[in-house]
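The following block contains the structure, expressed as structure tokens.
The other protein chains are all here in position, but one chain of the complex has been omitted.
Per-chain residue numbering starts at 1, and chain names A and B are given in the order in which the chains are listed.
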Amino acid sequence: MAVSALGRRLGLRRAVATPSPDLGTPAVGVGQMADVGRPPGGGWRSHLGSLAFLAPAAIWLLVIVAYPLIGTIRNSFYDNSSTQFVGLGNYKTIFSTADILVSFRNNVIWVVVFPFLVTFLGLVFAVLTERVRWATAFKTIIFMPIAFSATASALVWNSIMDVDPHVGMVNATLQTINDWFSPPGLYPVNTGAGQTLSELASTGLGAGANGTLVSKAPVSPGQSVQLGMLGISPATLQLVGAQKAVIPASASGAVTGLVWRDFSPTNPTARGRVFADEDGIAGLRVTLLSSSGNSVGSTTTDAHGDFTFSGVSPGAYRVQLDSSNFSSGFTGIYWLSGTQNIDPTSGLNQTAQALLSIPLVDLSMIIAYLWIWAGFAMVIIGAGLAALNREVLEAARIDGANEWQTFRRVTMPMLAPVLVVVFVTMVINVLKIFDIILNMAPSVSQANTLATSLYNLGFASSPPANGLASAIAVILFVLVVPVIYINLRRIR
Amino acid sequence: MARVALEELTKRYAGGNLAVDRLNLDIADGEFVCLVGPSGCGKTTALRMIAGLEDITSGRVRIGEKVVNLLPPRDRDIALVFQSYALYPHMSVYDNMAFGLQLRKTPKPQIEKAVKEAARILDLERFLDRKPGQLSGGQRQRVALGRAIVREPAAFLMDEPLSNLDAKLRVQTRAEIARLHQRLEATMIYVTHDQVEAMTMADRIAVINEGLLQQVGTPKELYEQPHNRFVAGFIGSPSMNFVETASHRNGKAELQGEGVNLVLDDAQAARLRDRGLEAVVVGFRPEHLKVGEPGGPGLRVSARIDVVEFLGNDELIHAVSGGRDTVAIVEADARLAVGDTVSLWAEPRHVYLFDPQSEVSLGGA
Partner (left out) sequence: MSVAQAVAQPVAVSRRLAIRFRPSRVVLNVVLILVALFWMVPTISLLVISFRPEGLYGVSGWWTVFTEPSQLTLQNYQSLLGTGLGTGGILDSLITTALITVPATALVTVIASLAAYSLVFGKWRGRTAVFLVIVGLLVVPVQVALIPVAQLYHAFGNLTGFNPYGTLPGVVIFHVAFGLPFGIFLMRNFYTGIPKDLLEAGRIDGAGEWTLFRRVVLPLGVPAAASLAIFQFIWVWNDLLVGLVFLGGNAHHTLTIFLYSQTRTLAASYWVIATGAMISIIVPLAIFFAFQRYFVRGVLAGAVK
């Protein structure tokens, strides 16, 4: 017995060590094995041998996967230190804690939205690339992000989605487009520094409708008005090219006026008078309003701050400084905000509000995640497309189907199993979504998912909440059970 | 039903590869024509150009009187039976057959009538609700035929439709297609590499090699009067024996080659003289060889028997003379044994002469 084992091993060693062109060579060992009476290729030991090959994997899976799975189920019924049995207590806590319910909500958003979008995008890319010559290059470009860690990808997108148009490309693009249609005013109200529009009004001006300033007293043709403003820096005026304020002469049939900076460095407390060291406010859009509030005409102040409306019929008018003068333009959307849609005045309780408000950060992360995974979907669906029987598609053409009909009625149904695989894979993927959330929404608890909550409860809090974290893990596991079932049926 | 005409039909692939070279073929209304040739000869490409699945490099395809070069397949009024059958795996047998009519917005009752009728002809009535995956190879084949039939196209195109069937089923289906052709009186263009299929089914056969049309004719014409060595060798099974021969030096009307001696009859001698040929390739079919010696003009082969294959009524012998193999079919009771030296002969009318350079037949036979 021992001898035979030894002989077998020697034979093996020799067989392995001797370089040989084909399978016949282990004959070196055959003689030795034949000597000890081992039938070729048979015997219980050979079965045992191949069973032994399974052992490392089996032990590993039992100790690090199977046993812990049971341990997690146990832990989920114990308290956070895993010592006291609490029954369903952890599950009750989970379903009544607003923060964790938000995780559920976010997971639902991910599972409902993402697999659908990524499968669709992958399908579109796979179909379109079939018709271009540079398909390989295109596929490589789209597929490449899958080699990046989700962490790195999330950080890239963090910058792309930054609120500051000087950093975030999305906001920079939106700003460019926005400025195209409604450029920022020459005299933007710096709301960021707490400035309000009415603080700009000094003499003869008051706040009007929709972010405008309007002259307080009515004015008739032949009269001239003087409108003083404050809070506009000399630097801005210098940039605009403003000059010394000049009171315009009145003219019959015309409304004239001056808009000036009502602050004289030599008489810092005097208001309402035009001093020699005060500048006109140049380039201001001014509109003449009739007594009923309708616009009669518009003009722009000159370098001295003067404006004239001529040919005005008799009546009482007001002068309006347009809102466009004070618009600060596009300042960036807070794409990574987690508190976008919460309305504290609605009658809903806090939990319901938290559940109903879908933070913008979820949308941003879904876009980033699409960037990562669309290539995966495309490659799998593309392989499915390539595996389709060309002749069947040709048969459809012969049968009279146009391209769309062929796609809808032949390609799609034949591709359906592949689409399901991609969809299911992505569902599982986003059930466990973790890295991107941790990195893209680092301080936004509104973006948490089950996996991040589990991590936060079980590992990032002190002392760790093992019970709660385990209960979340069990829920995750239960959610993938249907997929296990689907896979098993497919394999069989 | 319609006539199909190919005029100077040419296909050159992007790499410059000439797949079909100026193919001219006129297929009459209701005719069954086989395009036959070795694999890669361009026959399938020609068929796909007729169907509209392949762009035409130059030349014309007419269906009826219309030039269809730029028409998509659906406007050509043809049906194509594919080698792989190309059934829609997700549709029932009924839907597979009805799909073309559905796309053409044919009224439902009419579709049902056409499909039921085709199913009856092809004995598929029991399978209408099944998916192709639940059918046997032969049944799938019939569904593919049915899909073509229901459309009542101007022409049926078939691309090696029997090559995925086992030998027995192939013979059966062959007969079925022949019957179908008689019944529908439809124009059929059938591509195959199997000359037996072509011989048994076609009204006329077009033999193609390396993109070039070699000969068009009835099976009998091709068998009896092959235009050139290629056709002679391709048609007939087992295929024709060829020997390179040269005139016997004593100037008699006699040719000699390896183990072969041919005494020419007057007509043959005259043809050789007219062309001033000293050397020719001699061809003779295995089934025309008999054991024994010719009485007068004729071919004589002397060889040592190498292999004897018993076929039942006959025996197939492989005999060697020098380095050359001669195949002959002789009656089983000739009692020939391996190692025997045997004399075989054939009548002059069964001997074919080919120009050794152009390989064109010198006529006769």
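Here is the rule we use: a contact is a pair of C-beta atoms (placed from the backbone, for glycine too) under 8 Å apart; a residue touches a chain by one contact, two chains touch by 3 or more.
These numbers come from a predicted model, not from an experiment.
Remark: the omitted chain is touched by one listed residue; of A:Leu61, A:Val108 or A:Ile177 this is A:Leu61. In the complete assembly, the contact with the undisplayed chain comes from A:Val167, out of A:Val86, A:Leu101 or A:Val167.
From the set A:Val274, A:Met365, A:Val379 or A:Ala447, the residue in touch with the chain omitted from the display is A:Val379, counting the whole complex. The missing chain lies against chain A, touching residues 8, 11-12, 15-16, 23-27, 29-30, 33-34, 40-42, 46-47, 49-54, 56-58, 60-61, 63-69, 71-72, 75, 82, 125, 128-129, 131-132, 137-138, 140-153, 155-160, 164-167, 169, 172, 371, 376, 379-380, 383, 421-422, 424-425, 428, 431-432, 434-435, 438-439, 442, 450-451, 454-455, 458-459, 464, 466, 469-470, 472-474, 476-477, 480, 483-484, 487-488, 491-492.
The rule is short, and it goes like this: only the chains that are shown with their structure count from here on.
Residues 389, 391-392, 394-402, 405, 409-410, 413-414, 416 of chain A are the ones that touch chain B when the two sit in their complex. Across the interface of their complex, chain A is touched by residues 51-53, 72-74, 78-80, 82-91, 99-100, 103-104, 147, 151 of chain B.
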